[in-house]
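Below are the structure tokens for one structure; questions will follow.
A protein chain is absent from this complex, but the other protein chains hold their places.
Chains here go by letter, A and B, matching the order in which they are written, and residues are numbered from 1 within each.
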Amino acid sequence: MDIPILKIEDFLVVTIQSELSDDEISKLQEDILLRIKDVGATGLIIDITALDIVDSFMGRTLSNVAATAELLGAKTVVVGIRPAVAVTLVELGIRVKWNVNTALNLERGRKLLKQLIGAEQRGGVS
Amino acid sequence: MSEDEEMTKVNIASSADIIAARGKGRELAMKMGFNVVDQTKITTAISELTRNIVTYAGKGEVTIEKAQSETGDKNGIVVVCVDEGPGIKDIGLVLKGGVSTSGSLGLGLSGAKQLMDEFEIKSKPGEGTIITIKKWLRRR
Partner (left out) sequence: MSQNLERELSALFEDHADQLKGQWITEMRESGLLEQMSDVETEARYTALYNTVVSTFRTGEFEDVEKYAKIITEEAVMHDMSVERIIGGILKLRDIYERFIFSKYRDDEEKLYQLLDSYEPIANNILTIVTMAFVEERERVIHEQQRAMMSLSTPVLQIREEILVLPLIGTVDSERAEQILEELLDRIVEVEASVVIIDLTGVPIIDSLVANHMIKTVHAAKMLGADTIITGISPANAQTLAGLGIDISMLITKNNLRAGLWHADKMLGFKVRIEDR
């Protein structure tokens, strides 16, 4: 299954619509990073509203994508984590290593990305 | 295996089987009346344990069914994961969420333990691992 990666302004938006197998996850990971490089995106939003479970493997994958995207010059925000998934991730103990930016929904995610990028640019000028 | 026994067995050999096992777990948990948070915790615990099977043992099986506490005052769900893989040498260390060769076993086991009410592990190096986890319905 191909997962569409949309470009909105300078951002890429990926909406995960169903549970993914490991192969699909690694392919998506690859596709995202290639697209970031291709279009010179400064931001990436991953929408996981449709996921009713995020295990430690998926959690680590999201964290890896964010770290790699950062190296390519793009900030990442994960949006749409459900309350039950948030409780579970915290119980799993994933917070120890999880440094992924998060926002409630797409709109908030875009707002947060703009803030993150703006802060970096201001920091770079001074 | 009859319908009303509510017992499901899934053979685990690939990541597609992990998704199948999760689906079965969620289905039974929902049917038994677990709330959404507990459904998610149970499903995630199944995901962690079955992934360990795929990663370390290659194959194994998981059974999911209804459970009752010994005193008979609590109902819940029990998940048993069995493999004949390499086993675990230092269970204590792994359960602390500490190191493992792939860097993921620790979080998987200790995570599954955190998410459930009961956790029991039997493992011998070279002979495989049996992990039993349970979660009880909350009194409402």
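As a working rule, a contact is a pair of C-beta atoms (placed from the backbone, for glycine too) under 8 Å apart; a residue touches a chain by one contact, two chains touch by 3 or more.
Source: prediction; values computed, not measured.
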Out of A:Ala50, A:Ala67, A:Val90 or A:Ala119, which touches the unshown chain? A:Val90
Among listed residues A:Ala50, A:Leu104 or A:Ala119, the absent chain is touched only by A:Leu104
Against the hidden chain, chain A presents residues 79, 81-87, 89-91, 95, 102-105, 108, 112
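FYI, only the chains that are shown with their structure count from here on.
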Chain A and chain B, separation of their C-alpha mean positions in angstrom: 28
Where on chain B does chain A make contact in their complex? 15-16, 19, 22, 26, 36-37, 39-41, 43-44, 47-48, 51, 97, 104, 107-108, 110-111, 114-115
State the interface residues of chain A toward chain B in the complex, per the touch definition above. 19, 21-23, 52-57, 60, 82-85, 87-88, 91-94
